[in-house]
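For this depiction, one protein chain was excluded, whereas all remaining protein chains were kept in their positions.
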Amino acid sequence: MDDRVILRVGTKVLSPFILLFALYVQFHGDYGPGGGFQAGVIFAAVFVLYALVFGLERAMEVMPAKVAYACGALGVALYLGVGYLSMFRGGEFLNYSYLFDPEHDPTHGQHYGIIGVELGVLVTVFGVMVALFYAFAGRRRIDT
Amino acid sequence: MSQNLPALLVVVPMMLAPIAALINRSGPAWVIATSGAWFAFGAAVQLLRRVMTEGMIVYSLGGWVAPIGIEYRIDQLAAFVTLIVSAIAAVGVLYARTSVASEIEEDRHALFYAAFLLNVCGLLGIAITGDVFNVFVFLEISSLSAYSMIALGQDRRALTSAFQYLIMGSVGATFIVIGIGLLFVMTGTLGMADLAERIPAIWASGDGDRTIAVAFTFLTVGVTLKLALFPLHLWLPNAYTYAPSAVTGYMAATSTKVSIYLLLRFFFSVFGVEFSFEQMRLDAILMPLALVAILAMSSVAIYQSNVKRLLAFSSVAQIGYMILGISFGSVIGVAAGIIHLFNHALMKGALFMAMGCVMYRIGSVRIEDMKGLGKSMPWTMAAFVGGGLSMIGVPMTVGFVSKWYLLQAAIKGGNWLAAVVVVVGSLMALVYIWKVIEVAYFKRRENDDPIEEAPLSLLIPTWTLVAASFWFGIDAGTTSDVAMSAAESLLGMMQ
Partner (left out) sequence: MISFALFNYWAVIVLMMVGFYALISRDNLVKKLIGLNIFQTSVIMMYVSFGKISGGTAPILIESGGHGGDGHGVQVAGDAAHAMRDNAEILYSNPIPHVLMLTAIVVGVATLALGLSLVVRIKEAYGTIEEDEITRMDNAA
């Protein structure tokens, strides 16, 4: 653990805002630049920062490696799940227009479909990024 | 549901992969992988049937039609290749249970099966997509999962060979992206059907024809790197030698085949046979390389002492046969290439699986360790002989069928040199297969430790492939019909 107070306090203060910013980027993706990829990386950056300042062990208490792995897999499942749902509803794979009942406005399906898919991307990218960081940081140092 | 079959073919394995990884237990993960592979097999059979009766199936992902969205376009060739991939995957996954349990650590099994499913998904995706950038995405899905599966080998050289494959494979894939980008900038589209329409016009107009030629070059080099055509094959022998046996058997039968399919797709469907063979003179490059591949790699195979490595070099030689057939540019030549695609998948799969059985019992596949195995593992070695006969091209085996078509194509094209090389290559195959058979059947073991026959869970999949290689050797009508009509539609036009 790093004993520099500014870093520790700074990390603690900034973390929630970074998380919030990630969510902002995520939902801004519906209308403009942004989306799951960027948001996922920003989300993961918080945990990387936390691990750098407070040490890997404490970061793993906050976000266990198993959860990160599970996120990586769950996000993909969520993404594809939206696709399957639209298929079961009678449309093509990932045809969001079919997500709701036929009398519903298809644009609503488009809207929520994108949100679901982007959420899947967010979760996967976040999980994979954290898992990658853990995998490399967790290896013991090999000296020759 | 049936109209969604093209999408399901790809997304079912894709969906099962994260589930297998999440469950993270060996047994259930295997069950999931098996159901995924067998689902894909069933879907591929259905699709092939439908394509043969109704013609090409077009499926728009997300309901977005071609120039905007991604299309899956399944013609005879695509359906045939998906059938090859999913059939080998279905047999290979049965084989994997025992083989993987003995060669890979327990805690990695689930991840192995997840990678396997992703690989299946990637290869099937390449085969059925009608969008060139989507090809790249699926190519990378299949390649990345292949690298990680190879790295699971027991020998530490598996790591270096996986790394080598990663470097060369990524360069190949990047070349493909460059080619795709250049095509995109000239035509403004990524759909294969649109590209096929617009490229001739741009070429004829003379404005930007150089960009098209450069794109063609990048694609050629990239794809031939992926399919391990002779001078670009360096990643293949090591990767096949040190990968776990189940992976070698599966990959040798599928991944290079799909790359050859990609070559056919780009040269015949996207650029068109006239452009590829008359303007770019592709045959002038492919044919010499194929001939050299057959002769040089067969002779290298003769001098190998590790049987898996021997078979790997033989694979490079056999890829030479397929490319030779394609380089004739005639219907029968292309058909010969496509038939050999299928036949080689069967026989090489069977041979590598037989070696996996040997590995399972004696922990080595070096020729000198295989003395007397003909007696102690009769079924395994009989399977090897069966696959070997096919490799040599003995009548009544699939190997004979493809050589027969190749010879016909060579003679029709008046290319006697190619005909001679095909025959000489078969004789060389006889030499390297005989080397193994001689040691296994006619040499005595020095020590008397009893060696048991491989378990049935390994033998049944192996023999399934051997039996298939005899079945399709005797009843060659089915495969050659599909291959001929696929070749005709490739050379005729993109419907």
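Just so it is clear, A and B label the chains in written order, and each chain counts residues from 1 on its own.
In this text, a contact is a pair of C-beta atoms (placed from the backbone, for glycine too) under 8 Å apart; a residue touches a chain by one contact, two chains touch by 3 or more.
Note that the structure is a prediction, hence the values are computed from the model and not measured.
Here the missing chain is touched by one residue of B:Ile23, B:Met56 or B:Val137, and it is B:Val137.
Remark: the omitted chain is touched by one listed residue; of B:Met52, B:Val171 or B:Ile437 this is B:Val171.
When the whole complex is considered, the residue among B:Thr160, B:Ser305, B:Ser364 or B:Thr478 that touches the unshown chain is B:Thr160. Within the complete assembly, residues 63-65, 68, 133, 136-137, 140, 144, 147-148, 151, 156-157, 159-160, 162-163, 166-167, 170-171, 173-174, 177-178, 181, 184-185, 190 of chain B touch the chain that is not shown. Within the complete assembly, residues 30-33, 37, 97, 106-107, 110-111, 132, 135-136, 139, 142, 144 of chain A touch the chain that is not shown.
The criterion applied here is as follows: only the chains that are shown with their structure count from here on.
Chain centres here are Cα means. That of chain A falls 36 Å from that of chain B. Across the complex, chain B meets chain A through its residues 1, 4, 7-8, 11, 14-15, 17-19, 21-22, 59-63. Interface residues of chain A, counted against chain B in their complex, comprise 69-70, 72-74, 76-77, 80, 83-84, 86-87, 91-98.
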